[in-house]
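Missing here is one protein chain; the remaining ones are kept as they sit in the complex.
Labels for the chains are A and B, by order of writing; each one numbers its residues from 1.
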Amino acid sequence: MKFRKVTALLLAAALAAGSLAGCGSGKSAEDDSAEAKKVENEVNKTASGEEVTLTMLIDNGTEPDGYEAVLALAEEKLGIHVDVEIRPGGDEGDNIVKTRLASGDMADLCIYNSGSLLSALNPSEYFIDMTDSSVASTFDEAFTKAASVDGVLYGVPFGSSSAGGVMYNKEVYEKYNLEVPETWDEFIANCDVLKEAGENALIGSFGESWTAQVPYLADNFAVLQKEPDFPEGFTAGTKKYATSEAGLRSWQKLAATTPYYNKDYLATNYNDACDMLVNGEGAHYIMLTMALRNIYSLYGDEVNKIGFFPIPGDTPEETGLTVWAAGAIYGNKNTDKVDDIKRFMEFWVSDEAIDAYVEKVLPDGPYHNGYQLPDTAYDAVKVDMQKYFDEGKTALALEFLTPVKGANCPAICQELGSGQTTPEEAAAAYDEDCKKQAVQLGLDWK
Amino acid sequence: MKKRKRLLLLGDIIGMVSAIVIFVFPFLFMFINSLKDRREANLLSMALPKEFLWENYKKVFEANNYIVLTAFKNSFLLTVLSVLGLIIVCSMAGYVLQRRKDRTMSIVNFVIMTGLMIPPAILPTIWVMQGLHVYRTLFGMVMVEIALQIPFDVMLYRGFIGTIPVELEEAGYIDGCKRASLFGKIIFPLLKPVTATVIILNAVGIFNDFTNPLYFLPGSKNATVQLTLYNFMGQYSNSYNLLFADVILITVPMLIVFIIFNKRIVDGMVAGSVKG
Partner (left out) sequence: MNKKKIYSTWFLAPAMLIFLIFFIIPMITSLFFSMTVWDFKNFTFVGLDNFKMFFSERSLNIGIKNTLIYAVLTSGLKVILAFLIAVFLSSAIRTKNIIRSIVFFPNLVSTIAIGITFTAFMHPSKGIFNKVIEFFGGTGIDWLGNINLALFSVIATDVWKGVSIATVIYVAGIASIDKTFYEAASIDGASGWQRLKSITIPLCRPAMNSVIILSFIGGMRSFDLIWAMTGGGPGFATDVMASIVYKQYAAGFYGLSTAGNVIMFVLIAVLAFPLQKFLLSKEVD
């Protein structure tokens, strides 16, 4: 018995010692944080008689600077304090959002994609109906469509729209006297020139598989030019990528990029790629315009070395901009704070809130509620992208036009882009993958 | 004899050098890179930093409203409670399972073995926890960690008890020991080496557990240390320097626990040999 007691005591002592040592270095920091809290609370009280605290679940890929500025403003103007919970992005992030919704444990405010990923959440069960909100009418059709399921609007845009296409280094283009291509063949010709000169014609960041899908996803404008009813047919299960000429073409384009990537493209990640692009270590990077934000935060005004053009179509007419609707803030309807949540969401899209946001993080594209782009906006957005909006040559990416998006899309694109499959195989694999989503959504696919 | 001594010294040297090269080097890499700025860390090189940025560690502490501190508290509570629970329930179970070889026991064995094989069913577990009103509580999380480790620990205890001669207990039984004190007085003290193993493995495993707290203990107030890695591992903005600084920071407590218990294993072994 004595033996055991001694063991137990030692265990306890050792664990206690371990925990003290672990926390020792952070003691003073803890005190600071407590003090900071106190100050915060006092501010809160003076701003409004009562304190309201909401929770917000956001992915770790969004720069905090922007939303922290807006949250500070909300605390001052609305007396609403928001506690931020950070979740991972990607697959894990989807998983967490779904698990927390399903288990009734969602935060008051949830930042998540609009489009097909939203319809996979079964939003009518969980999110506040914003259709009759005072701000609903200010959103453009693209966003309203993307953030609605069965005609009910659930979200307000978190940020601006963005686009997918080719980002290029203007200095490299000048060096080799290249012109912005208007067709796919011209684009490949440019790549050939660069490749022969020993440059990395295309930067690939397949080390993060989600980036591998952009060449395919951003080709949707061209698909819709050839086959305008493709999304409807795809949703209904009558049109398939493998059997549609227009659809298959996107996969062929992705496969055609393979020879031009940097040698270590399978290990390169998104951040490396942004560094390479701005430093001229590669000429093109097929990506969403949100990459500009990343480059800006690291390199400041050098971001204007970057130009942008859409994934070219086979003819100049087929060359247009594939647009991503903004992600959205959704309000949890299963709480007793619905009014405060709505108040916050309406505030989020007010001009003063966006002003505060834009001061910290510049937009990746035009706003959905007509907010005027600031003069400081990136050239790639202000000039290169805006051109297509002015000409009306834009289309939403497929994920905003159909609720069906295959979960394995990144891996299938990565497989094709690394030369393991043919475009035909990849298209067929993607069709098969989408079937699972269709079954889950209750669509009648065979 | 001299030859033997030289051989041992050679063993010492070769052992130390290879152990350090193979097992310490990666940590040196993390440490060096945790002191660089973002761009420099991104080069993933072993070169010393141009400038030692100790404030990276401060940044890690300050990130997200000092969440690292909350996380340390939660992780320690979770780890200590789970490990204590595991030692008690698993040593008892392993003991009976090893000593009795009848039908009931083989069924129990089978059931426990299944636990080693099947990945836990996450949503149904949440469903059960909600029914018992322990979802999102530390108690519930401790129970899940215990349930998930039971098969492994029972197996360890059972395997170890197999090396303890039955005669000891038979003698104790004839002396009139009660069942509980038979176990407590005679068997449990002999289990010290394996208990030390259980403590280290489980403490490290639970402290480093990433996915389970993610599902069963959500909420920023409940964050555990592993979740803080996500602050620096954005899909769109990796910062290797801060990430590695966080890794080092959250590994230190385990290192301390390990250094202490490492000695305990040795003590246990010495006690075992003295006993013989």
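The rule is short, and it goes like this: a contact is a pair of C-beta atoms (placed from the backbone, for glycine too) under 8 Å apart; a residue touches a chain by one contact, two chains touch by 3 or more.
Because the structure is predicted, anything quoted here is derived from the model rather than measured.
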TODO: Could you tell me which of the visible chains the hidden chain touches?
DONE: A, B
Task: Contacting the left-out chain in the complete assembly, out of B:35, B:194, B:217 or B:242 - done: B:194
Task: Residues in chain A touching the chain absent from view - done: 91-92, 94-95, 98, 101-103, 120-122, 125, 206-207, 209, 263-264, 266-267, 407-408, 411-412, 414-416, 418, 420-421, 429, 432, 435-437, 439-440, 442
Task: Where the unshown chain meets chain B, residue by residue - done: 8, 11-12, 15-16, 19-20, 22-24, 26-27, 29-30, 43-46, 88-90, 92-93, 95-97, 99-100, 102, 104, 108, 111-125, 127-129, 132, 143-144, 146-148, 150-152, 154-156, 159-160, 162-163, 169-170, 173, 179, 182-183, 193-194, 197, 200-201, 204, 208, 210-211, 226, 229, 233, 240, 243-244, 247, 250-251, 254-255, 258-259, 262, 265-266, 268-269, 272-273, 276
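Criterion: only the chains that are shown with their structure count from here on.
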Open item on the list: Applying the document's contact rule, which stretches of chain B touch chain A when the two form their complex?
Closed with: 38-39, 42, 58, 61-62, 64-66, 68-69, 72-73, 76, 80, 84, 122-123, 126, 130, 135-136, 181, 184-185, 188-189, 192, 195, 199, 214-215, 218-220, 230-231, 233-238, 252-253, 256-257, 260-261, 264
Open item on the list: Show me the residue ranges of chain A that touch chain B in the complex, using the header's touch definition.
Closed with: 1, 3-4, 7, 10-11, 14-15, 17-19, 21-23, 26, 29-30, 32-33, 55, 59-63, 83-90, 92-93, 96, 99-100, 102-105, 208, 210, 269-272, 275, 290, 294, 297-298
